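For reference, the structure I am asking about is given below.
One protein chain is absent from this view; the other protein chains keep their places.
Take a look at subunit A:
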Amino acid sequence: MIPAQFDYVRPTTVEEAIQALRDGGDDAKLLAGGQSLLPVLRLRMADPSLIIDLGGIPELKGVREEGNEVVVGAMTSHYDVTRDDTLRQHVALIQEATKTVADPQVRHKGTLGGALAHADPAGDLAAPALALDAQFVIAGPSQDGSGTGTRTVGAADFFEDYFTTAIGEGELLTEIRFPKYTGWGARYEKFNRVAQAWSIVAVAATVKVDGGTISDARIGLTNMAGTPVRARAVESALVGQSATEENVRKAAQAAAEGTSPTADADAGSDYREHLARVLTGRAVLAAAG
């Protein structure tokens, strides 16, 4: 790999990272796990003047419980997400989706925060984060510019467009806070041509089933628009229904409502809409288990 030349710093605290962003100006790029940035550098499709490596900031790593929330540090690796017992118990959907990301090597290097901040519409973690109503904690310069402060943005406002999030100039993502979905079933139904490929379409579904009846449902769609999309029409159609195949498939017919999928060699937009309906049915049925 021969990228264009850049300067490199490795801060050890969030404050240092914010300062480095301030010093680096427009051309600075944050490096998390590097699974998206490095290929772009290799192909010379980006040539930042400064790379700020977040790998040396311990406070950005790890999973912890805080009351009704599970808090995941932005630099927690996919591998650690897939193995965490707290997430397994309370936020199974993000874990299920993370298991499908690329391959073991990528999962050891890539990070939850890096993937979410990258906001690739075909990436697998944004749709579950949206479905789960995750909260994004963003650090940046304080109002008076004298130090650092944080602000929190909900998932619905975090993803703005293709590769574009609410993270502003000079800011960085520090934490993702998930409400607890203890006892909910979860399924990430991913459709791609080969195992190591981006999703053509994927559906993140988590449902609460009480006595055979779906009492609550959250569904997020991957790669059905420039941002992840919440399949709210399906969610409301499901609530109160018994979790039969017929009911679920019927509700899933609304999955493509409000989406605006792209067309490419792997799928036309009509095919993506069709896949969204089929996969939503399958995901919900599996989640309702």
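The rule is short, and it goes like this: a residue touches a chain if its C-beta (ideal position, glycine included) is under 8 Å from a C-beta of that chain, and two chains touch if they have at least 3 such contacts; residues count from 1.
The rule is simple: contacts and distances are computed from a predicted model.
The chain that is not shown carries the UniProt protein name "Xanthine dehydrogenase family protein molybdopterin-binding subunit", picked from "Glutamyl-tRNA(Gln) amidotransferase subunit A", "Multisubunit sodium/proton antiporter MrpD subunit", "Xanthine dehydrogenase family protein molybdopterin-binding subunit" or "ABC transporter permease subunit". In the complete assembly, the contact with the undisplayed chain comes from A:29, out of A:29, A:180 or A:250.
The residue from A:46, A:106, A:137 or A:233 that touches the chain not shown here is A:46. Residues 2, 4-5, 21, 29-32, 34, 36-37, 39-40, 42-46, 103, 114, 117-120, 122, 160, 162-169, 171-173, 191, 193-198, 200, 262-268, 270-271, 274-275, 278-279 are the ones on subunit A that touch the missing chain.
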